[in-house]
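Here the complex is missing one protein chain, while the rest keep their positions.
Per-chain residue numbering starts at 1, and chain names A, B and C are given in the order in which the chains are listed.
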């Protein structure tokens, strides 16, 4: 399956950082979904670098929908979005063709593609490709919202500074899906930005924690074993280049508590069965229980840093030093948030259409 | 796909805790793999409860291979292992048919299967089903070992007690794959067992951290986006009932370090390219770099505890108290270790056969 | 995927002719479907050899449902049926271990499995395995019938003798699904049996044409390109060992007619849109139009014949003669009919659940 994800909603990704175009094919979308190009543009803008804490490469992200939309609505046939690459200063990368950037995919790409990969700017491994995921996600985020399902991501922690948790989920989600730096507490937002600026001044980079919530998901979605909701969501999250860990509900904190406090008691509330807390992140036995799906991922520090690093030259098989030039981010976590919301939406939508049929989204 | 995992090596799981039998179909196994029933029996014994820190339900795990093996070797056609259920004290569960056990799958099963699920002992959601995964894993673990690829799991932490890390990987792996309580440091092992005993005395339960390493995996395995090695492994790990989080390499610790220390410098070592440390857990851009794959999961405390808990009765839709009886474990982490090793082996083998062809394992 | 078929309804097949058991796992079946073992027994009896025109190997086809059924209803979790092999006269085959039976899978199995295949009685390639498909099909045929969708197969032609077409489909289907030799016209049935008897006396074998109809299928099922209804059904039909061709509607007769007579005019009939004839077999552009799905397959003559044949001995790589002994059929077409109905039901059900959601069958 490789670059295609999903069973009922199949998303296929393509493109290289410095190739002609990147893009995505969304197959299986319910016919009759309103496609609003302004909303796609909006979500793309959240992913785009901006201000001094991001890379100076700014792509306009001009996209074209070349199939699957007719008279403003999804047709139900494959919907293809093409984003042309325009700002591709390839020469930055040619100098370092054989110098593998540490903790990038340069060396593993060499191992897998035997030198035929497009090495410029990370090629097919570039974070640039996530723009196509966001374009696809934009459509699905809004379609799910119309069904009452809200999805949003905030930065939970950067450099020891922690955001507050969700309070009124719907309005918090609305706020986050309009924020270039998605943090709920504005004071913490400033502190986080300062942390990044400081790291940037040192030519270094930093990561952090993203927390995503899916609110109002129907009960009984997911599968007991190999296709548990956790399995499907984690499969998708690890597609985001910098994600190196994921936890649901209490996650790694489960090691610090016992069953007595870890278990979520069930309660009848207005005739509806709920849990009185949500340590399991809305999922038991791989299946949704109707509580919000709640998970966090760790974003590793951007591997591109301005400091000199040890590496190898694969043309000579010798140890060398590398000083990465070009444009790169001291942190990508604020840009990754909308990517995480997007791929969550795609995976959730796939599970819902598999469960309730292909017309369910309408 | 639901209960089937894999592309080149397809594993299908079936059975309920108190049904006639559980089992597994392994399809796509390279023909000519020696099948040693004693080794399957050995690995099953590691998963089986034993001693005072485990449930008193002891199944002999008598299995039959009913297809796919001929004259002691895999045929290449579907290999089916059936494990009959014998020790099924179903009455324990009938009393609590409508009382949902908190943080179990009782309620989500009800939501998904509308009352038709086999509720006895967790039915298809029971940890019992993992015996079938271990039976399958046993074959693959040994087959990979014959190709020089070693996989093992140890308990990294329980209740604040931490094991040492791997030193000589091959001999450590050998030790762990023969341990009923897989901890490398014997003193820490005793301390962990004490922690569990204490929790058990309180009628409570505890979880912890499992760490798995895949040693000597070829370079260039995995896919850049949706089928990254992290995606495929995490998909599989979240099939293990109690897993609620996974991290690769430094994982969640990446939030505490900057790019300068997070990056793994590349070095030439005896003509081979390696990284001088392994913060990325052997994977860059979703693809193996030849360093050991290294990941940890968090196992939540067993949801079955002897303490009284709040819950609902779904036949009356009222709030009730539940006191879980029957046989259950204060901790399952030591039993889950071999399950984690098994499913890792299955997922790794699938990726290898997809990459190098279906005869590669021979 | 290999021995697993389907997306929403996944069927996994296993077993060898002379191994311990054959069987099938049905995953994704809607919970709450009544499982009637007598009906499974009934359909299995239609596949079983009987009378003088079939092989003398008669298996009782005693099956056990070991998972997925609770209190007489499907649970929604994997439903596994095991059929033990009992009548396995393996010695018949040992003598011809290295003598490849012409037009059997002996030689291709050798090429694929490098000598590790279970060669006895065709191993995993044996028509015996279709009993598991029929057991699965029996459940689905009846479940679809309860939704008003009727499926049946008759022998359209053997040795120049042709059956009449369907008239009252529902009663014809009922008749066929109770016939050991499923021919609608009883006179033609006698003639066909005579043809087979004559061929049998000569130690030879014969094939013929099977015609299957799916009646009352909803409109709008299927996909435009790679998962057209024809694609999915043909994929499944070629799983039946002797099928070597398939045609939908007019099929190969389309070469003899022009567009004017080939096209099916659309008409309003009692407010419903229908076609006034059904040359396209109920499918346009890969999608159902509500008319009966109508297709025919050709069954090749059974490759096991008593006549001496030219072949090779793969242990010596020399040309040899082979005289096949053991028990075999002069024709299997009458036994293949219920297999074809079964796999049609499975494929149709998979498409319906993918389209309308996993609970649709209830």
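By our rule, a contact is a pair of C-beta atoms (placed from the backbone, for glycine too) under 8 Å apart; a residue touches a chain by one contact, two chains touch by 3 or more.
In this text the structure is predicted, and so the values were computed from the model without any measurement.
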(request) Please pick, from A:49, A:76, A:137 or A:357, the residue that touches the omitted chain in the full complex. (result) A:76
(message) Considering the complete complex, identify which of C:18, C:48 or C:104 is in touch with the unshown chain.
(response) C:104
(message) On chain B, where is the contact patch with the chain that was removed from view?
(response) 7-8, 77, 224, 354-358, 360
(request) Considering the whole complex rather than only what is displayed, give the residues of chain C touching the chain that is not shown. (result) 1-5, 7, 13, 100, 102-105, 107-109, 111-112, 124-125, 129, 157-159, 199, 202, 204-209, 219-228, 230-232, 234-239, 241, 243-252, 254-255, 257-260, 262-268, 271, 273, 275-276, 279-281, 283-290, 298-305, 307, 309-312, 314, 317-319
(message) Which parts of chain A face the unshown chain closely enough to count as touching?
(response) 1-4, 7, 10, 12-16, 19-23, 25, 27-28, 31-32, 64-68, 70, 73-80, 82, 112-118, 123-124, 359
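Simple rule for what comes next: only the chains that are shown with their structure count from here on.
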(message) Which chain is most central here if centres come from C-alpha coordinates alone?
(response) B
(message) For this structure, which two chains share the highest number of contact pairs?
(response) A-B
(request) Determine the centre-to-centre distance between chain B and chain C, using the mean Cα coordinates as centres, and give it in whole Å. (result) 38
(message) Could you work out how far the Cα centre of chain A sits from that of chain C, in whole Å?
(response) 45
(request) Could you list which residues of chain C touch at least two other chains? (result) 7, 77
